[in-house]
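Taking it in order: structure first as structure tokens, then the write-up.
For chain A:
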Amino acid sequence: MSAPALDRAPGRRRLWHIDGARTLRSLRGGMIIAVFAVTFGLLIMLFGEPYQVRLAVAAYVNLIIVIGLQIFMGNSNVANLSHSGFVGVGAYITAIFAAPAMIKQTLIPNAPWGIDEVQLGVVAAFIVAVGITGLVALLTGLVLVRLSGIAATILTLAILVIFHGIFVNWVDLFRGTQAFYGIPKVAGIKTMLVATAVVIVIARLFKDSRIGVQLRASATNMLAAEAMGVNIRALRLIAWVLGGMVCGVAGSLYAYYIGTVNARAFFFHAAFLTLSMHILGGMRSVTGAVIGVALISVTMELVRLAESGPVILGVQMPELLGLSGLMLGVIIVLVMCLRPDGLMGGLELDEVIRRYVKRGRN
Partner candidate 1 sequence: MQYVVEQALNALSIGAEYSLLALGLAIVFSIMGLVNFAHGEMIGVGGYIMYAMTLFGMGELWMILPVCLLTVVITAVVLERVAFRPVRQAPATTGLLTAFGVSIILQNVFLLGVSPRPKTVPAVSVLNTTVDIGSYTFTILQFLEAGVTAIAIVLLVIFMKRTKVGLAMRAAAYDFTTVRLMGMRANRVIATAFAISGFLAGIAAIFFIARRGAIDPFMGLVPVLKAFVACVLGGFGSLPGAVVGGLVLGILEVVLIIVLPDVMAGMRDAAVFFIVGAILVWRPQGLLGKKTELGDKTA
Partner candidate 2 sequence: MLEVDSISVNYGPVRAVHSVSLTVEEGEIVALLGPNGAGKTSLLSAIIGLVPVAEGTISFQGQNINRLDTESRVERGLSVTPEGRHIFANLTVEENLILGAASRRDKDGIARDLETYLDMFPILRERYTQSGGSLSGGEQQMLAVVRSLMSGPKLLMLDEPSLGLAPRIVDQIFKLISGLRDRGLTILVVEQNAQEALKFADRAYILSTGNLEFSGTAEELRTSADLMKAYIGEGVA
């Protein structure tokens, strides 16, 4: 971005420097987006059918994931595919610590470190899950930030495959391909809405923070940023860990909502779904995440109706398995070809509103 801003930020201390007015503006912006995002959920919560609430919860879990994706991908401009793996870590750690010891003794009797006998409270397990996800992100991040561009993306792919391999093969701890059940179902749509609002504000604050600004500047011109003494690796690592933890939050809440965890839910299919939501909305925008999730969730649901062979005007339609996937692919390709910056470009809701108001005044 502005060269002087980079120029005046040689030291680590400066990295965390807080500018009151800017932070406030960013906070307000984040809250506007959060309100926008949560409104739909509130309406569905108050007036919706149970199945609509179920769909809404799924959409909000995906939104939290996409926000986690945005924190790293949107600021560093490195395509990431491993985020589903971090969601899986959050979900599995929650399952391992929150499921009752009794159930665990039948599910994972050979768990290492006697972990099957440990049982934490719901909140404690959540904190442990997010913490461990952060730790895992830190470890992988230390390796990842050494690479850039396509090489980094391929490494994220490798991370996803490795995580999946561990989930499926460390049977003593993760139950392999079998479901891990017995997790207390304590999260509902309210929890999702609160969590969504919080992570949206965090993501927006991060984007406008000195770290976020420098990270985005370095993504457009790496050499210039490096020449000005910006430690890109450190910035990327911070974004990576924060994004990973947000994905961990999503995984944990997902586990608390659905009660069972299965490794299949954290592999390529989920990764592509959330990735396409992210792309459609616009990677560089937090608002874009909300819009992308909303549009794709609704589209997918409509397509899924068609997929199951509905009866339209008394005529039984054939089953069309794969239609939703097809749509997803078409959306990705069309967005990339026609509008690679996504629907929002780099803009946020509050910025759009401000522009609109300004134009109205003139």
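Selection rule: all candidates are chains of the complex that A comes from, given by their letters.
One rule holds for everything that comes next: a residue touches a chain if its C-beta (ideal position, glycine included) is under 8 Å from a C-beta of that chain, and two chains touch if they have at least 3 such contacts; residues count from 1.
Just so you know, these numbers come straight off a predicted model, no measurement behind them.
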| Candidate from this complex that touches chain A, chosen among 1 or 2 | 1
| said: Under the definition above, what is the set of chain A residues touching candidate 1 in their complex? | reply: 77-79, 143, 146-151, 153-155, 157-159, 161-162, 164-166, 168-169, 268, 272, 275-276, 279, 320-326, 328-333, 336-338, 340
